[in-house]
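See structure below.
What you see is the complex with one protein chain gone and the rest in place.
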Amino acid sequence: MNNILEIAGLRKKFYQLEAVAGVDFEVREGEILGLIGPNGSGKTTLFDCITGIQRPTAGEVRFMGKRITRMKPHCIYQLGIGRTFQLVQLFPGMTVLDNMIMAIQESEGTVLSRLFQMDESKDEKKAIELLEFLNIIHLKDQIAKNISYGQQKLLDMGMVLMSKPKLIMLDEPMAGVNATLGKEIAERLIELNRRGCSFLIIEHNMRVIMNLCHRIVVLDYGKKIAEGSPEEIQNNKQVLAAYFGG
Amino acid sequence: MANLTRKKRPVTRILHWTIFLGVIGCVPVIFGGNAYYMYVATLIGIYIITSMGLNFTLGYTGQISLGHAAFMGLGAYTVALMTLNGYSFWLALPLGVLITFVAGLALGLPSLRVKHHYLALVTLGFGTVIYLLFSNEYEITGGFSGLPGIPRPSFFGLDLSSDIAFYFLVAAFLVLLTGIALWILNSRWGRAFKAIRENDMRAEMVGVSLLTYKLLAFAIGAAYAGIAGGLLAPLMKFVDPTSFPVHESFWFLIMLIIGGSGRFEGPFVGAIVVMLLPQFLRGTQQLYFVIFAAITLILLIFWPGGLTSLLDVFFRRVLRRNPPQFTK
Partner (left out) sequence: MFIQLVVSGIAIGAIYALVAIGFTLLWQASRTVNFAQGDFLTVSAVLMFIFVCLGVPFIWALLITVVIAAVLLGFVVKKAIIQPLIDRSHTTIIVATIALSFLASNSVATFWSAQCRAFPQIFGMTPYRFGSIALSRQNVWTIIIAISLILAINLFIQRTKPGKAMQAVAQNREAAKVLGINISRVTTMVFVMNAVIVVFAAMLIAPVFMVRFDMGAQLGLKAFYSAAIGGFNQIRGALLGGFLVGIIETFSSAYLSTEYREAFVLVVLIAVILIRKEGLLGTEEQ
């Protein structure tokens, strides 16, 4: 199996603190990889480094064999990495539908063609399908900041799905989402995964992680302390120690 | 007076355009006999164009620019110098637009590295330097004595030098530039601009090239101001540095906020109110500054959408449509 994402010796230092202290792992094509670890173990910083928001101090990230370490975030997105955020990041003053279309409009055509393309029915249709699936279609003309947090979370997810990324990175997708909806999201993830989409997921809900993921990487203090199948991780002494301080 | 955006029904759109063109057409019918009123009306048209430009940069894209007076000055001096040397206005204006567009691109560059107050500073610095150049390069700009005797243009043999004819020239540009602004804002560019204003980090994470769009927002805003300047020079038949101090950029800012920043009608309402109110009140210029600055603060705190948002609420109440919705 090929690796879709490879991370080698990645480090990120803030002042004196090393948030990511030399991490290596890879996401295989078609896999759902879980990334877990106690609070402050560097998971979100790692996400930021992969997606180009933060510049890693050292190390390398490769996506489908291509080095993306120093690339701009928008280029990385256009290569096919989509991401959600721990605290939802939307365009709060724009409508739900505009948020959705925004997520795809830059992926096609040239800058100039975007000035002249007035027909958006194709993207609109896609957006509406996704909103229907996420059960927030009735909100499509609402201003994004006026909808509830759970709905915003769904919208964030919907935006990621718009551009059909090859790798989806989810930062705590289940936090603040009710159980029924959580289940639906999980089902959709599995469905997308079956169609060939790879996932890298940060999640604190262990049941979700253990059920969903093929493999799990555990971070603590910016270092990888374990890697393996859900069963292996559950029985790993070091992981238990990191979580429960035992 | 809701937002003129793509989703509006064609009827509403035609209605808006009819009112807009109707008002433009009525002004000379009513005030045509009075040269001063025509001058004020023409000036309002020019200030609307400048504010529309600032609305691209600040209102829609959220990038502060304190260099707008300088852009206007660049446009005005280009047209003044070229027409005084015998070149056609129709050659001078496009050149002025080109120069301001490029200057806007150049000034947009720092916006990629710095934000907010640093950007305010850099653009302010740019404005100051341009102003100093206008005032001190006597050989070219005439320094504080300015450049008198700028001719008004003609159009394919049609003489546009009378006040009413020149008014129509400015009005034609206003209509054209309004159309272009609507086009740009309703296109995907407009959405990308707003996305940058709303959340630039997320915009980058959905593939928006901040480089491209921020530069575009600056350059378009600058080009609008350049055209406005290019029209101001033949209107006044005279340019001097005192029309384009840094102070004037603050004034455009206040105009836009009063009208409604990030709203399509904002520049129209802002320029009209700010230019007309002093015609009704009698007092010193400083008194208007006090009044408008106070209005700006009150609007910023209570109605960030400016007078446009107030009008919006008013019309909705009157027409008993949807309950008012305040947007950011």
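A few notes on this one:
Going in written order, the chains are labelled A and B, and every chain counts its residues from 1.
Rule of thumb we're sticking to: a residue touches a chain if its C-beta (ideal position, glycine included) is under 8 Å from a C-beta of that chain, and two chains touch if they have at least 3 such contacts.
Small disclaimer: the values here were computed from a predicted structure and weren't measured.
The chain not shown here makes contact, within the complete complex, with B.
The residue from B:136, B:162, B:242 or B:279 that touches the chain not shown here is B:136.
For the options B:114, B:140, B:176 or B:281, the residue in contact with the chain missing from this view is B:114.
Looking at B:178, B:209 or B:296, the residue that reaches the missing chain in the full complex is B:296. Think of the hidden chain as still there; on chain B it touches residues 58, 62, 64, 110, 113-118, 120-122, 124-125, 128-129, 132, 135-136, 250, 253-254, 257, 284, 286-287, 289-290, 292-294, 296-297, 300-301, 304.
The rule we apply is simple: only the chains that are shown with their structure count from here on.
Centre-to-centre spacing of chain A and chain B amounts to 41 Å, using the average Cα coordinate of each chain. Put simply, chain B touches chain A in their complex at residues 6, 183-184, 186-189, 191-192, 194-195, 197-199, 201-210, 212, 325, 327-328. The part of chain A that touches chain B in the complex is made up of residues 51-53, 72-74, 77-78, 83, 85, 89-94, 98, 101-107, 111, 114-118, 143, 145, 159, 163.
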